[in-house]
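Every protein chain of the complex appears in place save one, which is left out.
And then chain A:
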């Protein structure tokens, strides 16, 4: 009696053990490659900075302290670290604008692809992914060629006599914005297209039939139905925008730094690893809070369908 139950239990624990063993390589990789470094960062953020970069294993809150505050070197008074705050605000606002701009540009693009005949849709999707074939750095330098003073855009506008002098776009927030919209647009188009491809266009007809004009159909039928794609695309664009490094470095120069550049500065020239680590974790926290806020909002507005 008991032996049968025992055998069953033994067999079950055997299966469980085997499953753990099977997933062990994946778990090791996840731990070593993803979670481990985070712990290293967390530990570094609470240590004292070394003289030539690196950290000394002495507990200190200086890193965290310097994220938002600065101490006057003469009279030791505390004040907000304006430079850091400006860079954080620029990162957040530029990322938000990039997300909005890619959404505005990507929505009609995805709609266009989704309404093509089935045979030609794959070709359009393929065309959207072509920029991924080129390295990000090269694409960013290419963008520089477009927007610099003697670049294609300014030459064209001057040739058309729209402007008399070249627009100084390079090394401004605009340059960073152009670059990020260009680079991240496919990340918005693809999830949007995936949602729209599933859209039942008979529902659009039903909307028209029930006295909804074009705008009302867009607002009341299409957007609620493709909301999962809007949410996914926004997340995919917002997160890398917030941490963007190459684009602000190449197009923004030293004047328009973003969080990614600021963090790099601490690990490089700044030689302040604890501050860099604390900033990285701050960035992660900002991303997570923004996401939580966004996803919850989207879920509520979509009546549980987002």
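Keep this in mind: a contact is a pair of C-beta atoms (placed from the backbone, for glycine too) under 8 Å apart; a residue touches a chain by one contact, two chains touch by 3 or more; residues count from 1.
Throughout what follows, contacts and distances are computed from a predicted model.
Trainee: Have a look at "Spermidine/putrescine import ATP-binding protein PotA", "Cu+-exporting ATPase", "Molybdopterin-dependent oxidoreductase" or "DNA polymerase III" and point out the UniProt protein name belonging to the hidden chain.
Mentor: "Spermidine/putrescine import ATP-binding protein PotA"
Trainee: Which listed residue, A:7, A:206 or A:288, touches the chain dropped from view?
Mentor: Per the contact definition at the top, the residue touching the missing chain is A:206.
Trainee: Can you tell me which of A:27, A:152, A:216 or A:285 touches the chain that was removed from the display?
Mentor: The one listed residue touching the chain not shown is A:216.
Trainee: Name every residue on chain A in touch with the hidden partner chain.
Mentor: 200, 202-203, 205-213, 216, 220-221, 224-225, 302-303, 305
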